[in-house]
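One protein chain omitted, others in place.
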Amino acid sequence: MSELTLVEAIRQALGRAMTDDPTVLILGEDVGIDGGVFRATEGLYQHFGGDRVRDTPLSELLISGMAVGLAAQGFRPVAEIQFLGFSYPTLDQLANHASRIRTRTRGRLTCPMVLRIPFGGLIHAPEHHSESAEALLAHIPGLRVVIPSSPAKAYGLLLAAIADPDPVVFLEPKRLYRATREAVADDGSPLALDRAFIERPGADLTLVTWGAMVRDALNAAEHLAAEGCAAEVIDLATLKPPDMATVLASVERTGRCLIVHEAPRTGGFGAEIAARLADQAIFALKAPVRRVTGYDTVMPLPRLERHYVPSPGRIVRAARDLMAFQ
Amino acid sequence: MTTPRTTFALPDLGEGLGEAEIVDWHVAVGDRIVADQPLLSVETDKAVVEIPAPHGGRIAALNGAVGDIVRVGDVLVEFAEADAAPPDRGAVVGELPQAPPAPPAATPPSAAKPSSAPAIKALPAARRLAAERGVDLRALGGTGPGGAITTADVEAAAGGRAAPGPGFEPLRGVRRAMAQAMTRSRDAVLPATVTDEADIDDWARETPVTPRLIRAVVAGVRAEPALNAWYDGASQSRRLNPKVDLGLAVDTADGLIVPVLRDVGGLDLAALDAAVAELSGQARARTIPPAALRGATVTLSNFGMIAGRHAMLAVIPPQVAILGVGRVEPRIVARAGVAVARRLVPLSLSFDHRAVSGGEAGRFVAAVIADLQSKS
Partner (left out) sequence: MRTTVRFPITLTSYLDAEGKAPGELPEFARGPAALVPLYRAMVLTRTFDEKAIALQRTGRLGTYASALGQEAVGVGAASAMTERDVLLPSFREQAAMLWRGVTLVELLQYWGGDERGSDFRGPRQDFPVSIPVASHFPHAAGVATAFKLRREPRVAVAIAGDGATSKGDFYEALNLVGVWHLPAVFVINNNQWAISLPRREQTEAQTLAQKAIAAGLPGEQVDGADVIAVRDATRRALERARAGEGGTLIECLTYRLADHTTADDASRYRDDDEVSRHWHGEPVARLRAYLGRQGAWSKAEEEALITDCRDRVDAAVEAYLALPPELPEAMFDTLYATLPADLGDQRAALAAEVELGDV
């Protein structure tokens, strides 16, 4: 079994899905001959041919729209948008069509498509290449939003997303693309969607996060353990619909919750979790529910971006504040 | 443009035809139409003919149903008045709700009274715990950030009790208070008891006992102020209280409560009698405020009203003494070498031996007995 980076795990998943299911197609800009600007589709064009791995012209709207058409005809298109910052033209097709064609035809037409989009910052990229706007997508009814945090998760969740009969936006934390390696067997096993994962158990504080922040949260948990605080780290993985059962059970045990996300604060997905905790975990709370997030500013350029993205230190300090509520 | 007429009649269709059958209407009431727009189709002998509107306008009425025979000159369509156009609905899809006419200006509501009590800063888990354990949040100070009451604060106030087992009901209210007080007593006090009796046979009939007992306690305190002190074991320090705030043990349906009569040294027997009566009434009615249950400097327990002669009572810190009074009854005693029946009051003084010596206790009791044995 080889050790794979996250982006290699994605490629492995795509290859597996394409092999096992002839209706799976890949489309997007530079996904074919070039193997994708992040090499997520490396070698797939050469292996499966240009019918199934298609380089499209430059138009995000078209890519997402034609995926709707292909999906309605029984294919499973996996379309790539190169950066979340360029994906806003797809919102029309996602919100007005992909997410609702099943319900508006009462099941006659469906949309089993996946839109893969790298997102997030800290890769020293030029403007618009570092966005985190998962909350915009999670707000759309009828859509799933899934975010892996490791190579193994990327493999399993992407397979599940491709196999799912409904549209999934698969957001890939690009700063993790090559950051770690782990053994990922190419066994075709999907991970469950709509399920959160407890990455580290703990009795004192619940840390809820996703994507690249999972690593930082685990890092913070290590520091906190040395201070006598056992933090439980939960990787939400599927933002929409969220596995609140896991989160609630954890907060019932710990009584404290800190939600961490890179995306801006106001209207971020952390607000949704906080609202649900206020509703369903109110009696368990020993401390306020707090969020450690990006600021409500435009994502800064590389010189300042490390101040924007929550660091393990910021997480630790926020956790200490919650632990002060004994 | 010709002046719009308000009606349109079936025109001469030519070829000597005087009438036609309506086959279909192409417009409906309310439609706004233009000149040349087909209004209806009629069937003549020769053909089915569409009849166009001679001018534009809004259809107010259509005369004739499908299948009716209409004659040339019969009014088919009535147009609305030129200015009868419905108001602009202001939307290209759907229907916007229209604002109703503005109501008469309402008097603005008076500013809401600010809530009187500031909110208690307690976290939800703390609140739930306090409710479960019967802890009064208002009496707690919070040690959490910003003075918030935490679950730890509630636990401490609850005495760190464990959760009750199956079938066990946690104590509440008065019973709970007694359990807490007695636990504190056992944990802190070194109790000792001296017993004796007072001969009250010479009292006038119907003398109320409790006021005489209270006066006797005051006499005892005057003789030995040490018995009216508060003792703090942690600092091994003592406070001699100048006034006697007497805790009077009262048995109620809910259990034992000990309301406090303030400064009984300043009250005569009549005033004491009235105060005791009032207090007893309040106790039974459960109208005694929490403040009246705190701050006793010495306690009197007339348990003899129920049963019992002598007893070793619990001293409730920070107090150092409690005088217990048993059942008043005639007994045979020796007087001048002769056996006589006299009404006796059994007395038991329990005291905290950390703060009170045997001698002090004895002298207190002697003073109590001397006061009780005086005729009035």
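Per-chain residue numbering starts at 1, and chain names A and B are given in the order in which the chains are listed.
Criterion: a residue touches a chain if its C-beta (ideal position, glycine included) is under 8 Å from a C-beta of that chain, and two chains touch if they have at least 3 such contacts.
On a predicted model such as this, the values are computed, not experimentally measured, just so you know.
Participant: From the list B:32, B:184, B:238 or B:262, pick the residue that touches the absent chain.
Facilitator: Of all options in B:32, B:184, B:238 or B:262, contact with the hidden chain holds for B:32.
Participant: Pick from A:45, A:75, A:210 or A:269: which residue touches the chain that isn't shown?
Facilitator: A:75
Participant: Looking beyond the chains shown, say which of A:97, A:116, A:129 or A:174 touches the absent one.
Facilitator: From the options A:97, A:116, A:129 or A:174, the contact with the absent chain belongs to A:97.
Participant: Per the definition of touch given earlier, which of A:31, A:244, A:260 or A:281 contacts the omitted chain?
Facilitator: A:244
Participant: What residue numbers in subunit A mark contact with the hidden partner chain?
Facilitator: 25, 51-52, 54, 56-57, 59, 61-62, 64-75, 77, 89, 92-93, 96-97, 101-110, 141-142, 164-166, 194, 241-245
Participant: Going by the touch rule given at the top, which residues of subunit B touch the chain that is not shown?
Facilitator: Residues of subunit B in touch with the missing chain: 23-32, 34-38, 41, 43, 46-48, 50, 52, 56, 66, 88-89, 91-95.
The rule is simple: only the chains that are shown with their structure count from here on.
Participant: Help me check something: in the complex, which residues belonging to subunit B touch subunit A?
Facilitator: For subunit B paired with subunit A, touching residues are 123-128, 143-145, 148, 150-152.
Participant: Would you pull the subunit A residues touching subunit B in the complex into a rising list?
Facilitator: Going through subunit A, the ones touching subunit B are 255, 282-288, 321, 324-326.
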